[in-house]
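Submitted below is the structure of interest, expressed as structure tokens.
All protein chains but one are shown in place.
Letters A and B mark the chains as written, and numbering starts fresh at 1 in each.
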Amino acid sequence: MLEIQNLTKRFGGLTAVHDVSINFERNKINAIIGPNGAGKTTFFNLISGAIPPTSGKIIFDGQDVTGLRADQVATLGVSRTFQTTALFDRATVLDNLIVGHRLRTQSGLMDVLLGTRRLKEEERICRVKAQEALDFVGLSHVSHRVAGDISQEERKRVAFALALATDPKMLLLDEPAGGVNPEETVGIAELIQKLVRHGMTVCLIEHKMDMIMNLADKIMVLNYGEKIAEGTPAEIRSNPIVIEAYLGSENAAA
Amino acid sequence: MKIIDGKIGWLLLLALAIAFPFFAAGNDYYLTVMATAYVFAIATIGLNLITGYTGQFNLAHSGFMAVGAYTVGILTVDHGWSFWPAFALSGFVAAFLGFFVGLVSLRLKGHFFSIFTMCVGYIMYLLIEKWEGLTHGTVGIMGIPAPTGFAGIDFEAPRSQYYLVLFFLALSVWAMHRIANSLLGRTFMAIRNSDDLAEALGINLMRNKVLAFMLSVFYAGLAGGLYAGFVRFLGPGIASVEHTFDMTMYMLVGGIGTLLGPLLGSIGVPWLTQYLQFLQDYRFVVFGPLLIILVIFVPHGVVGSYLAWRARNASRLATEAAAKQANTQTSAAGVIGRGQQKGSSHA
Partner (left out) sequence: MELILEQILNGLTLGGVYSLVALGLTLVYGIMHVPNFAHGAFYMVGAFAAFFLMSNWGLNYWVAMAGAGVVVAAVAVLSERLVFHPLRHHEGLHHMIAAIGILLFLEASAQAMFGADFRRMQTPYAGIISMGGVTLPSQRLLIIVAAFALMLALHLFLRKTTTGASIIAMAQNRDGAALVGIDANRVAMMTFAISGVLAAVAAALYAPINLVYPAMGNLVITKAFVIIVLGGMGSVPGAILGGLIIGFAESFGAFYISTDYKDIIAFVLLVVVLSLRPQGLFTTGAR
């Protein structure tokens, strides 16, 4: 579904991502792991269009999307979450989600000033989508809570819901289980599996090894901006290069 | 509290405003103060759109108000236009200029944008001051005609001028209300929350920011045009950044990023200054520290704090209601469940 060819990003003298090529398969859970500073978030920024690549190609669903802006990429069906989600804390959770479906609407200034039927209809649809997304992630009970008051785990789910409201084909999740306790992590993992069951393709960055090993269909390992390994959790777990670069220090006690 | 909500609340405010001249018992001075406050309220509501709703602090705002004012002044005094055609242009001239300024400045964010617009504002002020051929320089433009009357109403007297300005204020508030509560307004607010997140949601940042900017300076220009027809003379001072600071004060006191906030602030603060009349020129000796205290302790202003309190309240009530409902459902489900179990054991 997402084909990356020789992707490279240089910031002045620093090469953050170097010649990375990989295929992320449709309807699977793909994970990107690697030590801190390996270039994972930069890689995400590149494929979501937040920053332009120095060289290389990104092909999504057969279409060359290299160099497109993040909003253009989102319109094509790639939705992305962030490590921290900026919500309008003084508004309700549902209220925050309505703008998620905006990209699929056409209403402009004229529609607003004239109060056209198109605007009314589109606002209705956005609200419906927002509620649907909220129901999907299991947060219907907080839809009327003030966004500033929800827990960290609920906030993570709201981020998912926001991404879902855009009607995506693929979700890029940046540390979806960050700052969440082990019990909640299981819940997040189940939610991700639910997304895939409903036809979504998922690509995530995570540091929680247990979660990744149990969840991912395919893992890519980055170190110092380069891809050092790619494969199934079993393959990665036993790959000596990976163990040395990353899992080594963690498995020292194991 | 329901009374103040929604349409009823706004209509109530409008009724009060319409009735005001009768309370003022024909005191022209009060009418003038209020009408001037309304003019700046229109501009402040515009500033709130780009700063409060879209998150970019535009320090050139008063420059655009001056553009609108001088459009009216130059066209009427130097080219013999009558007021209304000139006024009709004032907002659009400001927006036209705003398009170019916005295109260039909105690629910057945060402090850079504000510093850049501060410089743009200075350029506008200096141009107005020095370009005597166009703007009459420091001498200013005098003898701007009052809005031409029609249908037997003339706009020479303070009372009719008051109603004229009130009409445009009501129109401005209505339009802003429409915008703020629509998908467009939500788009702007998403941008304010986070540029990156908004973009990830498929929002075209530049297109929306420039639109917000143009709208906001349209309001400023319109206010400027009204100001010209109302005060009847202009000087470079109208472009001074101090006016932007004044409007920032109104927004902050009332509540940045709300609809009622800038309106309340624009009316409340000048009246407060009136009471502290001795402070008139030195008002910032008091307002400066006040601004600081507000920013530290009450950054959401009067209206913002009220709205936050109300949202919390509503959410608390909704949670309690949902909990109650869940309780009744579980007890009902418990009864049904036991019934089913009984049934199935017989099957």
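We take it that a residue touches a chain if its C-beta (ideal position, glycine included) is under 8 Å from a C-beta of that chain, and two chains touch if they have at least 3 such contacts.
Here the structure is a predicted model, which is why all the values come from computation and not from measurement.
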Subject >> Among B:Phe20, B:Phe99 or B:Tyr122, residue touching the chain not depicted >> reply: B:Tyr122
**OP:** Based on the whole complex, identify which of B:Lys7, B:His79 or B:His111 touches the chain you can't see.
**Re:** B:His111
Subject >> Chain not shown, touching residues in chain B >> reply: 51, 55, 57, 104-105, 107-112, 114-116, 118-120, 122-123, 126-127, 130, 241, 245, 248, 252, 256, 281-285, 287-292, 295-296, 299
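The definition used in the following text is that only the chains that are shown with their structure count from here on.
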Original post:
Between chain A and chain B, what is the gap in Å from one C-alpha centre to the other?
Top reply: 37
Subject >> Parts of chain B lying in touch with chain A, wherever the complex brings them together >> reply: 175, 178-179, 182-187, 189-190, 193-194, 196-197, 199-205, 211, 215, 300, 304, 307-308, 311-312, 314-315, 318-319, 322
Original post:
Which residues of chain A touch chain B in the complex?
Top reply: 48, 50, 69-71, 74-75, 79-82, 85-88, 90-92, 98-100, 102-105, 107-109, 111-113, 115, 119, 122-123, 126, 141, 144-146, 149, 162-163, 166
